[in-house]
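Here the complex is missing one protein chain, while the rest keep their positions.
Going in written order, the chains are labelled A and B, and every chain counts its residues from 1.
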Amino acid sequence: MKNIDQHNVNQKKEFETVGSISSSKDVVMSVKDCNVFYGENQALKNINLEVGKSEVIALIGPSGCGKSTFLRCLNRLNDTIDSCRVTGEFSLEGEDIYSGDMDVVLLRARVGMVFQKPNPFPKSIYENVAYGPKIHGITSSKRELDELVDLSLDRAGLLEEVKDRIHSPGTSLSGGQQQRLCIARAIAIKPDVILMDEPCSALDPIATEKIEGLINELKENYAIVMVTHSMSQAARVSQRAAYFHLGDLIEVGDTKKIFEDPEHELTKNYIHGRTG
Amino acid sequence: MFGFLFIIILLFCLAIFFIAKRHAINIKKQNGFLHSLPKYYGFYASLWFSIPTLCIVLLYSLFAESFVTSNLVNSLPENIKNLSDNELTLVLNNIKNFAVGNISDSSSFASIQQAADFYNAQYDLIHSVVLYSSLILGLLTFIYAYRSITATYRARNFIENAIYLLFFSSALVAIFVTAGILLSVLFEALRFFEVINFSDFLFGLSWSPQMAIREGQVGSSGLFGAMPLFAGTILISLIALLLAVPIGLLTAIYLSEYADTKVRAITKPILEILSGIPTVVYGFFAVVTVAPFIRHVGSLVGLDIASESALGVGLVMGIMIIPLVSSLSDDVISSVPQSLREGSYGLGATKSETIKKVILPAALPGIIGGILLAASRAIGETMIVVMAAGLSAKLSFNPIDAVTTVTVQIVTLLTGDQEFDSPKTLAAFALGLTLFVFTLFLNFIALKIVRKYREQYE
Partner (left out) sequence: MNKSSITEIVNKNLKTRYKKEARFQRYGQFSIFVAIIFLVIFFTSIISKGYTAFNQAEIRLNVNLDYEYIDPDRTGNIEEIRYGDFDGIVYEAFYKLFPKVKSRADKRELRELLSSGAGIKIQRLVIEDISLIGSQIDLWLPLDDEVDMLLKGNIDVDLPESSRRISDSQINFIKQLQEQKIIENKFNTTLFTSGDSRESEQAGILGALVGSALMLSITFMIAFPLGVAAAIYLEEFAPKNRFIDFIEVNINNLAAVPSIIYGLLGLAVFINYLGMPRSAPLVGGLVLALMTFPVVIIASRASLQSVPPSIRDAALGVGASKIQTIFDHILPLALPGILTGSIIGMARALGESAPLIMIGMVAFVVDIPSSPLDSSAALPVQVYLWADSPERGFVEKTSAAIMVLLTFLLLMNSLAIWLRNKYEIKW
C-alpha cells in the first residue's frame, strides 16, 4: 500500500502549477514551497497554494495529512511550538508573512482563526467579543465598542439569541452558540482572512447547518480557509478544494471538479471512500 | 519485656503457620480437593492465634504502669501518701529509678529499697500473668481454628476479608487523628476557659501570662488577651505573603509560559531546594543574617529597627513560602487549557496580554486557593518565629517593631518546667485550638476552591 502511495505521489509532479488560481480572482494570500518540520519529521512537503478574495477554500484529506499544520502556518500559530520549523514563501496581500518586518500580532489581527473545539474565554459574551478590539485599541469609546460588539454578534447570527444576556458567561452557551461566539470574536477585528479548523466537528447537525449558513454569508467579506473532515460539508460550502495526503498537496481545483472528476488517483480513492 | 513478648508471639505464629499449612496439605491429599492454597490456612490459624494475644499485650502496655503505680502508692507509709502531688511524683520517680538500678538519692526515705522491691515484684507478677494468659488464650483460639479447617473451608476469603478490614481501618485512622487533635486541644482549652472568660481571651488587648507564684507578687497579673498575638501573627504573615505571592506567582508564570527547558532545568531544582530546607534552618538564617542586615540598613537611613523586627521574620518566612506559592500556581496555570491560549494568540494578543487577560482570570480561583494555603502555612509556622520574632506581646502593626505570634507563645508557655494544670499551660492549648480552627477553616476553603477549579477544566 505504501509503495502505491509513493508511486502516486510521484505522479503528482506533472502538475507543477498546482494551487494557483485564475488571474481573474484577486489573490489575498499565497504560499510557495512551504515545508514544515517537527524536529526531524517533515510534516509538509513543498506546498503551493493561493487564496482568493471572497472564496471559501476547503482543505480535505485523511487525518494526520497536515491540513491543520498548514492552516496554523498561515497565522504563524506554529511559532508557539518550540520544535516546529517552517520554510517557504508566505504572503498576505503582497507582504511576506514570515519576514522580520511582519509583526505577528498584526498578522494575527489580519488573519482570524476559529478552532476545532469552541474555546470561549471564561468571561461574559460581551467581553469575549470585545477582547480583540480592546487589546488592539481599535475603538475609542465605550459606545463605539458596544456597537462593534453588537455588529459582530449580529454578523455571526448570535445577537438575537443572546441580546438580553450579553453579560452572562460565554461558557454558558450551547456548543453551536459558543462556536458562533468564537466567529463573532474573530470578525470583531475585521480580518482579511478567517482560518477555520474543522469548526463543526464538535457540533450536532443542526448547529452545523447554522455555522455553514454563516460561512456562506461571511465569504462575501472575507476569504475563508477551512479544514474539514466532512466531504459533504466541503461540497456544500466551498468554492475550491485542496486535497492533502501524507504531507503533500495532491490536487487543488474547483470543488465541483474535485468531487466529480479528480485528476489524481489518490484523490479519487479518498473521494470514493477507499482511503482515509 | 515488650520485645521479649513480641518475639515469643512471633515464634508461636511461625510454628502455627507451618502446623496449619501441613494440616491443610494432608486434607488435600486425603480429599483430593482444597478450597484455597494451603498457605492461606497457615495465615488463617496464625491470625486466630495472634489477635487475642496482641490484645492482651496492648492492654498491658496501656494500663500496667498506672496499675502498678497505684498499688505502689497504696503500699507506701501514710506520711508519704499524704505528700502533695508534686512531691509524691518525685518520690515515685526515685523509687522507679532505684528499682531499675539507676543509682539515685536514697536519702529521701529509708524504706526505698523495700518500695522498689515491691514495685519490681508487682511487675514480675504482671509479666507472668500477661505471658501465660496470652499464650493460653492464643492456643485456645488456635485449636478452634485448627479444627475448623476442612477441604471446603474458604480460608482465602477469610484472609482477604481480614486484609480488607485492615485497609479500611487504616483509612479510618485519618478520622481518629483529626478527632484526637480536636479533642485533646479542646479539652484542655475548655479547662482554660473555665478560668478565663472566652471573650476576654479572644478580644483582650493585653497578654502577659506570668501567674503569681507568691501571693501579691507585682506585675504577675496573668492577663490572657490574645489580640496582640493575633495581630502579630497576621502582621508577620502579611509581610511574608507580600514577598512570596508576587515572586512566587511571577516565577510560576515565567516558568510555565516563557522559560525554555534550560531555565526550567535550573530554576525548578532551586525552588525544590528552597522548599526542602527545614524551618529551623530558616530561623537560624533569620537570626544571624537577615535581622542584622535589616537593622544595619535601618540605621543607614536613620531608622531604629528592632533586632527581632516583624519585617525580618516576615521576609524570611516569605522566602520559605515562595516555592509553595510557585508550585501551586504552576499547577493551576498549566491546567488552563491550551485552546484558550491559542484563541487569544489567534486574535493577535501578545503573550503578556494573553497571560494577564485570559490565563490569570481563568486561573484566579485556583491561585486564590493556593494563596490561602500559603497563608495557612505562614500562620502555623513555628520555628522561624520562635527563633527570630519577639517574646513580648505588643499590639502593633509597625513592621519594624518586634511582635510575637500565637505559635511563639504556645512554645514559650509549654517549654520550661511548670505544672500542667496552671492556666498558663492551659492557655497554650487555647491558643492551639484557635490556631487549629483558623487554619482548618483556611485549608478547607482553599482545598474546596482548588478542587472545584480542577473539575472545571477536566
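The criterion applied here is as follows: contacts are C-beta pairs under 8 Å (C-beta built on N, C-alpha and C of every residue); 3 or more make two chains touch, one makes a residue touch a chain.
Owing to the predicted nature of the structure, the values given are computational and were not obtained by experimental measurement.
Checked against the full complex, the candidates A:27, A:84, A:138 or A:202 give a single residue touching the omitted chain, namely A:138.
Only one of B:9, B:428 or B:449 touches the chain withheld from this view, namely B:428. From the options A:103, A:154 or A:260, the residue with contact to the chain not on display is A:103.
The omitted chain makes contact with just one of the residues B:21, B:295, B:341 or B:377: B:377.
Contact with the chain that does not appear here is found for just one residue of B:250, B:265 or B:391, B:250.
Residues of chain B that touch the chain left out of the display are 62, 65-66, 156, 159-160, 163-164, 166-168, 170-175, 177-178, 180-181, 184-185, 187-188, 246-248, 250-251, 253-255, 258-259, 263, 267, 270-274, 276-281, 283-285, 287-289, 319, 322, 348, 350-353, 355-356, 373, 376-377, 379-383, 386-387, 407, 410-411, 414-415, 420, 428-429, 432, 435-436, 439-440, 443-444, 447. Residues 103, 105-106, 109-110, 135-138, 189-190, 192 are the ones on chain A that touch the missing chain.
Basically, only the chains that are shown with their structure count from here on.
Centroids of chain A and chain B (each the mean of its C-alpha atoms) stand 58 Å apart. Across the complex, chain A is touched by residues 260, 337, 339-350, 353, 357-358, 361-362 of chain B.
Partner chain B is touched in their complex by these residues of chain A: 75, 77, 80, 82, 105-110, 112-113, 115, 117, 119-123, 131-132, 135-136, 182, 185-186, 189.
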